[in-house]
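Before we start, here is the structure in question, set down as structure tokens.
Yeah, one chain of the complex is gone here, protein chain that is, but the others are all in their spots.
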Amino acid sequence: MNSLRKADLKALIAAAVLFAIIYGLLQADVIGAFWELNLVLIGINIILATSLNMINGYTGQFSIGHAGFLAVGAYVGAIMTVKLGFNMVAALLAGTAAAGLLGFLVGLPTLRLNGDYLAIATLGLGEIIRICILNIDYVGGAAGLMGIPRLTSFPLVFWIMVAILFFIKNFKNSAHGRACLAIRENEIAADTMGIDTTKYKVMAFTLGAAFAGTAGVLFSHYFFIAHPASFTFMRSFDILTMVVLGGLGSMTGSVMGAVVLTFISAALADFPQWRMIIYSLTMIILMLYRPQGLFGSKELSLQMFQSLKIGGKKK
Amino acid sequence: MTRKFKTLSVLAAGLTLALALGGCGGGSKSGGGDTVKLGGNLEMTGGSASYGISSKNAIELAIKQLNEKGGVNGKKLSLVVADNKSEATEATNAMQKLITQDKVAGVIGPNLSSAVIASTVVSGGAKTADIAPMATNPKVTVDDAGKVKPYNFRACFIDPFQGTVMARFALDTLHVKKAAIMIDNSSDYSKGLAQFFKEQFTKGGGTVVGEEVYLQKDTDFKATLTKLKSAGPDFLYIPGYYQEVGMIVKQAKELGLNVAMAGGDGWDSAKLAEIALPENLNNCYFSSLYSPDDDSALNKEFVAAYEKEYKAKPDVFAALSYDSTLLFAKAMEAAKSTDPEKIAAALETLDGFVGVSGPVKFDKFHNPIKAAVIIELKNGKQTFRTKVNP
Partner (left out) sequence: MDSGFMHQFVQQLINGVSLGSIYALIALGYTMIYGILKLINFAHGDVYMLGAYIGFFCTSMLKLSFLPSILVAMAGTALAGMIIERVAYRPMRNAPRIAILITAIGVSFFLENAMILFASPQPRTFPAVFTATVYHFGALVINSQQIVILVSAIVLMIALTYIVNYTKIGKAMRAVSFDADAARLMGINIDFVISMTFALGSALAGAGGVLVGIYYNSIEPLMGMVPGIKAFVAAVLGGIGIIPGAMMGGIILGVVEALVSGFLSSTFRDAAAFAILIIILLYKPQGLLGKNVREKV
């Protein structure tokens, strides 16, 4: 237990150092506004990818409707600040809670499904959320909700991201997290072992949705607008690509996936027609030749962590 | 676990440095020199990619022609395009890139109102002028408090004007009383037109007997049209884009809904007649601000050059993007500078500019004062019907 806390402390220091470097570069104007924007985007995408990884990677439930929860967070957060005049903290809490609540309500019935069916159902749910938003004039309908103040800053995104990463890491190592992993490996066996599979599936789904909501609040308060077109199936697919690229079930993998893909997307801004083709080909080729993703498959990554831990202890 | 975090931190830090260096590299090569960069924040991919591509073609044509004549203030122009993926948040991203990375003198685009509204915060903050060729929503140049955004302009008229013009035309010229409206629910342009049409139409003594919505990329409208038909309208207002409008008109006629139909400038495309079939396009009207058949010498020259270059007739997006480029050139000449802030100031007071879509002068809300034309479709052919002054 003690060593674990020590480990956490080290990671926290590493995060602080990383933050200091980037923040220093930002303050010294070495990083321009464009890359600052992309750094914020990377932070938001890391939250999205790691939260989806909780559902798809840890628990083995295949959700492709993550953009719907992102949208809920973005809109609820914006309503809090724009319409009701609350501050950013309240917006973050409300957006997270709303997306989490929706995730809970939606997860309870749909998580009885498995595999492909769950994928299609979540795709449908994501679309239903978007269609509903499109029809609510209170939040601007198709025009989107405008006039959102920029309350998101790089430090805010960075530290929220770090907090969520710590939460997810600890969740995975907790009894709850291990129950989720057991469900992923073999649901029926997990059930036989006395794990309440529904409870843990819904728990992972709710938490994942809630964090997507947090990301949504940060997102809409950085880009001034919450617009239904930003939350289509394409966005869900983007997030999924990040998780898969990094390796399903690997949190660091999701982080790398988010960083790499956000960076590629920004770098390919000058070749717009090729961007989506490269994206889709990457996806196919990756699945064909390295379906475990950059950071290793489930089995491999477990071994990898183990060897890392042993290495750490020796040190 | 720590190791994971450490590796990650190191990797991320390395990548960040790479990004930062990349950023520097991009920044240092721009500025000065004898070319002036214009930015195009355009819809190159996504649902509205055809607008962005038209715009890009026309801007490139305008720049080529200007450079052949020796450029502006002795400097050559060049275009840097950033893709906004037809999306509001990406438009902000693209605007940021054009201004801070490419250090452009001014930006043309986006065409979608929502994308412009989101990105004006960036262009305004960076004090760089932006002309949106086809963004017709009032809020493109005016903020929520009703104050004009000093660096944002547009080359087209605004939604209220277009909706109002068609309502007046329907009441006074077509003498219809019962209108049905089909709104593209995924477009604020369509919603805006419908709203102002409805206001003016009911104010003038007409009634709106049915109002239905559809979404972009829908293909089957028969159910909705059957519902509208049962309300017995004598006029159908469809302020949408040609792809869906074509199918709506065709399917309405197939269902025997033989009433006058009308829409806005979204109808303006040769594709409309191909999709709806020419025989269905009779007693149909739309308001627009540009017609490739306009017989001014300037326009004829533009249409010929565009056809030679791209083997297609320019649409309204092309025409207004062409005008936007010329507006920037003119403003640079007037300001005798390529400083973004001075260009913006010059645009504000610009006078005597004539483009392919007619004369342009900005009012105090940065909206050009220009006339609307009502175009009648006869067997699918566009014929000029009347001109409505503001």
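Things worth noting here:
All chains are identified by letter, namely A and B, in their written order; residue positions are counted from 1 within each chain.
Everything below uses one rule, namely that a contact is a pair of C-beta atoms (placed from the backbone, for glycine too) under 8 Å apart; a residue touches a chain by one contact, two chains touch by 3 or more.
The structure presented is a predicted model; accordingly, all values stated were derived computationally and were not measured.
Of the candidate positions B:K75, B:K178 or B:K271, contact with the unshown chain belongs to B:K271. Only one of B:Y189, B:Y214, B:Y237 or B:F353 touches the chain withheld from this view, namely B:Y214.
If you put the hidden chain back, the residue from A:A11, A:A121, A:V157 or A:I225 that touches it is A:A121.
Against the chain not shown here, chain A presents residues 56, 62, 64, 109-110, 112-113, 115-117, 119-121, 123-125, 127-128, 131-132, 134-135, 188, 237, 240, 244, 248, 273-274, 276-277, 279-281, 283-284, 287-288, 291. Think of the hidden chain as still there; on chain B it touches residues 45, 47, 49-50, 53, 185, 212-215, 217, 219-220, 222-224, 226-227, 230, 243, 246-247, 250, 254-256, 271, 274-277.
Here, only the chains that are shown with their structure count from here on.
With centres taken as mean Cα positions, chain B sits 34 Å from chain A. Here chain B touches chain A in the complex through residues 1-9, 11-13, 15-16, 19-20, 22-24, 26-27, 44-45, 47, 81-83, 85-89, 92-94, 96-97, 99-101, 113-114, 117-118, 121, 126, 137, 139, 143-144, 185-188, 191, 215, going by the rule given at the top. Considering their complex, residues 4, 7-8, 10-11, 14-15, 17-18, 21-22, 25, 30-35, 37-39, 41, 134-135, 141-144, 146-147, 150, 169, 173, 219, 223-225, 227-230, 251-252, 255-256, 259, 263, 266-267, 269-270, 272-273, 275-276, 305, 308-309, 311-312 of chain A touch chain B.
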